[in-house]
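With one protein chain held back, the other chains of the complex are shown just where they sit.
Our next item is chain A:
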Amino acid sequence: MDSESLLLSLELASGSGQGLSPDRRASLLTSLMLVKRDYRYERVLFWGRILGLVGDYYIAQGLSEDQLAPRKTLYSLNCIEWSLLPPATEEMLLQTSMVNGRFMGDPSHEYEHTELQKVTEADKAFEEEVVVQVKEETRLVSVVDQIDKAVAMVPRGALFKTPLGPTHVNRTFEGLSLSEAKKLGSYFHFKEATELKNKTLLEKADLDPSLDFMDSLEYDIPKGSWSIQMERGNALVVLRSLLWPGLTFFHAPYTKNYGYIYVGTGEKNIDLPFML
């Protein structure tokens, strides 16, 4: 959710029960402003909160002018001091894929797990158990990246692509209509398209290149990993991810208020197929 409309966004997203205490809200309003100035971001998003056993991570993201350019991720434990996280790499994802369980809330905490590694010694290959240590900060980076790639989203039309390439915020976006808001196809993954290239020409025929340049949620796997609800009568549409429980997206139809927030344990719901 945009840091500038933080209070309104929190109010709209409060249906899931995850809010922020008044002191956190106040400190976020102050500190994110400074983050925006210091890091020279075009836009700062309050991304959410990862609940740890001891403490919580508050995550914010900075956007440059091109909205789809890689986002910079910052985290904070007290909502005042922010630290920049390194961009996620393949190696990190691989490393942290072995780690499960809850976050601790301490970036320097080290998870240990044993791994079998092939060691070649004197022409003989044998396997050896190696204890691999993963720092929680690394795990945080990869989890935020995974969540971002899997469930960060924007409504259709909120961003537009200029002919020269960069993507901008669409200032003429006036919200989805009610019937559109009820369809999963009106929401896009907030990342560079990956599935769009695999579509046939026939499927792409109706797409508007300046608006439909991202993947739609409609084809997400597994099917049914989103819960769409109309709340407050029909005045608010709320999407909750079932794959990453804790992610709440909200959009008030006919207004430009939209955003998403993640408040959860940072664990993927791999039991989803059993639960539907």
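FYI, a residue touches a chain if its C-beta (ideal position, glycine included) is under 8 Å from a C-beta of that chain, and two chains touch if they have at least 3 such contacts; residues count from 1.
Convention: contacts and distances are computed from a predicted model.
One subunit of the complex is not drawn; among "Vacuolar fusion protein MON1", "Ras-related protein Rab-7a", "TFIIH basal transcription factor complex, subunit SSL1" or "Radial spoke head protein 4 homolog A isoform X1", its UniProt record names it "Radial spoke head protein 4 homolog A isoform X1". Checked against the hidden chain, the listed residues A:A69, A:M98, A:V119 or A:L276 yield one contact partner: A:L276.
Contact between chain A and the unshown chain involves residues 11, 14-24, 51, 53-55, 78, 100-102, 177-179, 227, 229-230, 232-235, 240, 242, 245, 264-265, 270-271, 274-276.
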